[in-house]
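In what follows, a single structure is set out as structure tokens and then discussed.
Only one protein chain is missing; all other protein chains are in place.
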Amino acid sequence: MTSKRLPSGGSVDRAQTIRFSFDGRTFTGHPGDTLASALLANGVRLVGRSFKYHRPRGIMTAGSEEPNALVELRDGARREPNSKATEIELHDGLVSASQNRWPSLAFDLMAVNGLAGSVFSAGFYYKTFMWPKSFWEKLYEPLIRRAAGLGRAASQPDPDHYEAMHAHCDVLVVGSGAAGLTAARAAGEAGARVILCERDFLLGGGLLLSPADESWRKEMLASLEKLPNVEILTRTNVFGYYDHNLLGAVERVADHKVQPDPHEVRQRYRTFRAKQVVLATGASERLIALPGNDRPGTMMAGAALTYLRRFGVAPGRNAVVFTNNDSAYETALALAEARTGKVTLVDVRAQSSLADALTARGINVRLGCEVASFDGKTAMIRRRGGAGGEKIVADLLSLSGGWNPNVQLASQSGAKPRWDATLASHVSGDPVQAERSAGAANGSFGIGAAAQEGAKAGRDAAAAAGFEKASEFALPQPGKAEQPIAPFWEVKAPGKSFVDLQHDVTAADIRLAHREGFSHVEHAKRYTTHGMATDQGKLGSLVGSAILAEARGETVDAVGVPTHRPYTMPVAFGALAGHASGAHFQPVRRTALHDWHLRNGAAMQPTGAWMRPFFYPKPGETGWDPIFREARAVRSSVGICDVSTLGKIDVQGPDAATFLDRLYINTFSTLAVGKCRYGVMLREDGIVFDDGTTSRLAEDHFLVTTTTGNAAPVLEHMEFHAQTVWPELDVQFCSVTDQWAQIAVAGPKSRETLATAVEGLDLSNEAFPFMGVGEGKIAGVPVRLFRISFSGELAYEIAVTSGQAETVWEAILAAGKPFGIVPYGLEAMSLMRVEKGHAAGPELNGQTTAADLGMGRMMKKSGDVIGRVLAGRPGLADPGRPRLVGIRPVDTSKRLRGGAHIVREPSSGTSMGWVSSVTQSIEHNCWIGLALVENGEVLKSQRLFAVSPLHDESVEVTITSPHHVDPENARVRA
Amino acid sequence: MPARPEPIADRYSAWRLLKESFSGNQGWRPAWRKPEPKASYDVIIVGGGGHGLATAHYLASVHGITNVAVVEKGPIGLGNGGRNTTIVRSNYGLPSNTRFYEHSLKLWEGLEQDLNYNVMMSQRGVLNLFHSDSQRDAAARRGNSMRLQGVDAELLDRDGVRAYAPFIEMDNPMFPIFGGLMQRRGGTARHDAVIWGFARAADRRGVDIIEQCEVTGIRREGGRVTGVETPRGFIGAKKVGVAVAGNTSRLATMAGLSLPVESHLLQAFVSEAIKPMIDGVVTFGAGHFYISQSDKGGLVFGGDLDGYNSYSQRGNLPVVEHLLGAAVSMIPALSRLRVLRQWAGIMDMTMDSSPFICKTPIDGLYFNGGWCYGGFKATPGSGWCFAHTIARDEPHAFNADLTIDRFRDGRMIDERGAGPNPWAQ
Amino acid sequence: MHLIPCPYCGERPQDEFHYRGDATVKRPAPDSGEQAFYDYVYTRANPRGWHDEWWHHYAGCRQWIKVRRNTLTHVVAASAGPADALPEATP
Partner (left out) sequence: MSAPDRRSRFPISRSLSGGRNGGDALTITEQHAALVQVTARKGRQNDVSATLGHTFSIELPASGRVASGSAGTAIWVQPGSWLIRASGDQREDLAARLRQALDGTAAVVDQSHGRSVFELSGKHAHAVLARLCRLDLHDRAFPLGSSASTIVGHVSCQLYRNEAPVPSFSLIVGSTFAEWLLDELQGAAASDGWRFQPAQGAAA
């Protein structure tokens, strides 16, 4: 394989040589190369296989529109399938491999698909694989799945990091060609905050292919760098244009290295909130459908020019350039300059004023002709629309079917693309958001025209953002006017003429779609999969539309192209996730006692956003051991538990009591100062919303507690009603959840424990009865005490400012030491609440009414209460609804399951309700549960079955009161 | 359900495919005709999406009503039928839903033969993961309810999850995997093929599919529907069925009705195609994220609503960021793959997240909507039940509970207990 | 990421807000009966176009603000405080 690197030219650093590998072979290239240019320089022609027919494919483009040269980049946990060789910046140690071939790239057995090509026509799979029925999952589909797909995902977690970054600017300029540079400079010199984004690692876009403009490019860059209000981002692709002038982009921070530096992110997801946007995104060349236009050696004319001028690489020896417009003449000239072989230019236009200049350089110019086929070695050239023709030896077929302004971002912003018959392409339509297009993106081709338009766009954008200062700088001379393009889409000749190379969609497929009624452009796209590959149809989407238009007998304009949606280029999952994945996916909340729990061996688990101790295992304990030990300590003596996660809301004001009366189904205006009361609130639709204990601290001052999970929703609910429904009420409230740590001290010895610890409060039953609220000090720290119980035992909760939580907690532990006090976690708490029959999350599940939970009688007789009216609807007031009951197994050795259903007979398929919570009871020495059972109240003491077909279990149970422990509530009042 | 004899002359088969390939594929007929509307029909179905076309198919094939038109404002199948994540399942917990969706799943299981169209129904399983004991109990309640109704469901433990989906991160610090509820008969189908298959089958039985014909009014006389107004003129009908999920409120307004429905955006995404990685459908309780892999190799995934009323079909970045965060947290090997395309559909969100297929106070007018983000899997069942309801002027037992009146009666079918807050469902 | 113009805090990204739908429905007087409450909770005009709706600035000033937003274009035309009225009409 001989080197195709030209002796001079290009922006690669020839002084340095770097090594890389492709399919296990080692090659060399230079900094400034892409993987594609380096492969071409090394004479690698075959780089991939197509999706359906597994046809051999070569490098077709020099950019993100590449359909063929997809590789698996890197290996191991960093393997990236489907990476476009044309987009990969060459670096020392780069590892790459071809994909979607077996056993090897050169000899792919799946290429047999290509022989049966006309059977595998568009949509063929909808018409077969149906018989026999069971064969689809077993035989056909696995084969299809294995054959489909492209590269392989890594099988290990990505070791690299990502982050998001949010920027704001007056003017965002996308693209750094002539239009982008002048736009950025004009806006920057006007004083606007400017961000200039370039997808490539070099700034300049099309300027990089124009040696004559190199000094002007350098001068522009130097002047931009001097402006402190202009930020330049390279390797940054803007992938989407969203509402309210927000654009999303990905910066490839370290993709040009084997791996990121320590602490460096691999990619950075960026958002730009721009007052004004200038889209200088250039244009993309489109292909011409002709037989063999996918053979290795086929390359877009602009890409060939890029390899010659930017990378100093000859894309072939003997070249045929096939065009319908002027731009490819430059490619022919550059090929001739490279002196690698013969150059033939075939132009479908009958006349061209540029022909003589080419002929003078030894280029064979064939006007009014077309290329009828290409096989990788020869091209057949004939009169346009003629027959037969002349074979010309060519290993390069360079195509230009014209240029499509890159209107994707403008289109995403809401501007409907407009057909421009002169360009035979869509250009961006009237802006909907604050954006404007400039240069080739706006259909203004040529460096001079683009520079001028860019400067105007930059000035206008800055002015629209409020920066009017004028500036002047030199622009390149406008070039000569181009000759009109001759719209031309397809050479009609026998053979496969591709419109979508990656998905193997041919012109014949488009016509078949039309014959079968899939004539709308979106139907044709879906039926043929045209434009749905990783190159997003950039090369051939419009060509497909033109072929469809011809079949329909309509104009291309009438047919249109499919809608542009994000993303302009595929985006890594990791980049969009940014920093917020894994342990950083969502915020973690820690109580004031978090570190105490960690130091004391708690098994911590997430509940919602909180980390909470589930239990505190001791050496040798397994399974339920620590839970039983902790719960027994509470039931027999005393335990201590961190309940800080309860929502706490401070409510004040002359109308505070009235407000609470409307929020809760029960009454708070009658609550005495220094007392607390359990309350239930409904949603307006009559379903239970939340419950908790509310204390009256003063006539006009309450402290509301909510369940942990509903702390935020309850506060919002209160704010909604106070601000919008009853704005006349004089009430002030705010969350104090984080201000107060809360500690439960529970068990028959809790009073004795606290009597030792608390100063300044008489804890006797008479002075501080059940539901009392008082203040005192523990270890010198002021605390508030509530005599409330979740466990069903004599119990207290102590509120202390977070900063002193550990001091107070430790003091209580010390005071309880004589009684063997133990800290208990969420599991023991849950065990005891099921024993006690308190409704919690599984019962307050958004489907139950107060009556369902046995609290129907709490509803006050009169007054405005949220949810009262709709709770009276027949479906909710139906006495037959499932009611909260307790269940216990008749055979006490049987286990119960949460989620089991209650049925009358084990064989019955009719559910009467379900088991909401279960636990092993330390009081009853068996499993117990809470369940919601139809007509539950009348079924008490009857025997039914709790069945869990998922576990193949059926347990006979007795329906009981939900209060498995102390139904008379004697203990809590002791 | 016994289908009537197949009247289709141009049946699809492997032999036919081979035969046509020798004649340059010139012998294929359009999958559906492009007829001009007649002056009147026995039944007009408004909405040429999956549900509307399925309704027409079952009206013709089950009830023998063939003088039917499906009128569609654009080309068929480009609403939610063409922009969903293709999941098929019946793993609902409330009997009113399970009954209906299981009927739908059974229709899916015979759909290819019924339609003579390969819709690529692929029963490779739907796995709902849970991340805590209480989520496990809720999943068990649902799974047991399914089993009691004769629907398949299994509870997988951590090992079972690992075996089915080895790529999952089992021990995320905030969302450890406790297990999953598996429905093996669940899976995916090729969404566009479902549209085209129903369209072709309905067309071959004589149904007129009239595209580019937007209904602008619903004409009524004396409490009875008489037809629809369109830019192509008035089209008379004895009965009109509306199946335009996403735009239900607009059509309801034309009929003078107000419904408990809001329109919301749901985004979906597809990655670049890769070799097989994810076999069935996996859904995560954390951050509401679901993913599957198409036969072509693309990873298809989605998550929560964008969270505000919208008819725009334009997705927004907050959901993207959250969803991709969830994706990478749950399947870390996804990180270096690339998202190829994103799109959004307009969901009919009801106040309890369940749909309706029912009569209305106007004689001869029927509504099918409120599919929230679960309409695709319902396609055959919805069409079948809607056809029954229209043909018999009364609901079938499968859709008897799926009424609009249930809200007035307080008999909501609220699977998740989210309440009348469509944006939060 | 939409920008919601908070009348107190200025334009803020949408993730600082929670949404609560239609702001034109008013909670009926407590004795208005079931139909009135049914309409308040369930019946929605659900317009394709301008929509007055509640947004709660939970990460900001914690006010339930009224926002007039176009459900087809996502353009926001006006906003007002919880007890204030939005302008009469938007073209």
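All chains are identified by letter, namely A, B and C, in their written order; residue positions are counted from 1 within each chain.
Note that in this section a contact is a pair of C-beta atoms (placed from the backbone, for glycine too) under 8 Å apart; a residue touches a chain by one contact, two chains touch by 3 or more.
Keep in mind that this is a model prediction, so the values were computed, not measured.
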Displayed partners of the chain not shown (whole complex): A, C
Touch with the omitted chain, as defined above, among A:D75, A:D730, A:E905 or A:E956: A:D730
Among A:K133, A:R146 or A:H166, the residue in touch with the chain that has been omitted: A:H166
Of C:P5, C:P30 or C:G60, the one touching the omitted chain in the full complex: C:G60
Contact residue for the chain not shown (choose from A:E337, A:E621 or A:E806): A:E806
Contacts of chain A with the absent chain, listed as residue ranges: 161, 163-168, 193, 263-265, 271, 273, 579-580, 584, 586-592, 594-595, 598, 610, 644, 650, 652-654, 730, 732-740, 801-803, 805-806
Hidden partner chain, residues of chain C it touches: 1, 8-10, 12-13, 15-16, 58-63, 81
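Basically, only the chains that are shown with their structure count from here on.
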Where chain A and chain B are represented by their mean Cα positions, the distance between them in whole Å: 23
Intercentroid distance (Cα basis), chain C paired with chain A, Å: 27
Multi-partner residues of chain A (at least 2 other chains): 242-243, 246, 271, 414, 684-685, 870, 873
Overlap residues in chain C, where contacts from two or more other chains coincide: 1-2, 20, 38, 41, 73-74
Residue numbers on chain B that touch chain C, as the complex places them: 247, 249-250, 253, 258-263, 307-312, 314, 316-318, 351, 407-408, 420-423
Complex interface listing, chain A residues touching chain B: 51, 78-82, 116, 118-119, 121, 124-131, 133, 136-137, 141, 144-146, 148-158, 160, 162, 164, 240, 242-243, 246, 248, 269, 271, 414, 508, 512, 515-518, 520, 522-523, 526-527, 529, 532-534, 536, 565-567, 570-574, 576-578, 580-583, 585-586, 588, 605-607, 683-687, 841-842, 845-847, 870, 873-877, 897-901, 903, 909-911, 914-918, 947-951
Contacting residues of chain A [partner chain C, same complex]: 242-244, 246, 271, 273, 414, 432, 684-685, 712, 716, 719-720, 723-725, 727, 863-865, 868-870, 872-873
